[in-house]
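Rather than the whole complex, this shows some of its chains in their spots.
Order as written gives the chain letters A and B; numbering starts at 1 within each chain.
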């Protein structure tokens, strides 16, 4: 029995989680499942699942923790880290900025208003598309393969795979992202072929996972880039620090400030209803709840993480 | 001798600070003293001062730590806390938002673009003006007196006072702030007389202090609202948490993201060149260097804090 198992916190988690999940599940009623592609719209409204994983790899799970969903924007955290590993800080931050923005997650406004015309940060769609163009690899297939392999390494799960129906559906309907990408191309931010870059982008957004995968990936970030279970460094600490900073300042779309104030943990959400978060130095956490509030975050997921942060005083602030 | 004095960190600080201040002072050459009012323009370009204070009240100082300057935007952290104490979260966040913004510190753009027309957050000028309107007190003089008394309490310094020349000068020349205030009035965000609100705002921006005062005030925030020296709770922990969150996400104008990534500490800067920051649970820190970079932050001050954070691994992330 690991040390954590004897922790009062861990014990309280095991005891109380079912009740907290149950309470939070009521909030699925207040949200709407993302409808912009049929594959996402098909997700059940009332799903809520969670997995917390400690440094020994022990887990506490609750609700629909087996539910499978695509990473969507959560993938951006790891493509950012991979771009930093492939290209270094200087190149990456010549293509995207470092500043949070309160805009809608897919607005072009800021791109046009702000000098020098690069996306505000790597977590908004425009920034993440720019990041997708920086992956090492001779062609989109090689770049996608490289990203997928990195995700599998971090999740310690060689079965992670792209949901091709979602990928195809995204590619067919993502007019706004295509518009953003051509705008970036026009501004000189993207150097390659726009459709190639978008293919890479849609691919990593379409990687499918469960809460447990998310918790496993988050655990590596919570331990500053070292997988504590395999005792294996997977990424430089500095790049994890960068990623966590962006997760605090702009990981939850334009509710990031509110989340930082009320929860206080680095987090990244996606429109499939997933949230990856962590208690630095302690736990990796994955949550899923497809019903979203109008800011694009899981209603029940945000409520559940808020409850946990409050109960265990997890806020960094 | 307190425990801290035996710390290796504290000892290293005492030993190395003179050299680090000396090195950082070179960066004063890269900045410009704020010129928008004569009183600020008169500040010497090459000043750099710092004070770090631990929970016992012991200090390490460096450079021009006796230099006097006005708080300017640094005051906004404490008026936010006072507004929360006077009105509660619900009222305060009906007047200002919770989201960071990458805009220029005095742009009206976001006010016009964003629903429902309230300032994005309490640390941008528009938000801070809205906050100034929420102070308890029957008239501007009473409100100003209340703020000044609060600042004195937090700084444990009954001699803190308003620099009336700066106040007058601000009031005479702050056309942009006046424009913002009337815009807020038009949108229904300000309920009182605009000139009254501005008078309160200019007053708290014009309170004069030294690095040591800043460090003392920061120490209270670093200890979640309790003054560890007097063992006295001065403000609720929750409101300190709120303030620290905003300091991380938008305390350094539109270089807040960069500062969070490279330094990782809650901080608030002002155009007089002051920076209030802290190592949560450990130190309060005050810095001053009037030469500013084009984002409005002290060039040498940012460099010095960055150096310290790196040396002692202080980043929250």
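Rule of thumb we're sticking to: contacts are C-beta pairs under 8 Å (C-beta built on N, C-alpha and C of every residue); 3 or more make two chains touch, one makes a residue touch a chain.
Computed from a prediction, not measured in an experiment: that's the story for all the values here.
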Homo-oligomer size of the whole complex, from 2 visible chains: 4
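Criterion: only the chains that are shown with their structure count from here on.
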Between chain A and chain B, centroid-to-centroid distance (C-alpha), Å: 32
Contact set on chain B toward chain A in their complex: 97-102, 109-110, 113-114, 120-121, 241-242, 244-246, 248-250, 254-258, 260-261, 264, 266, 280, 315-317
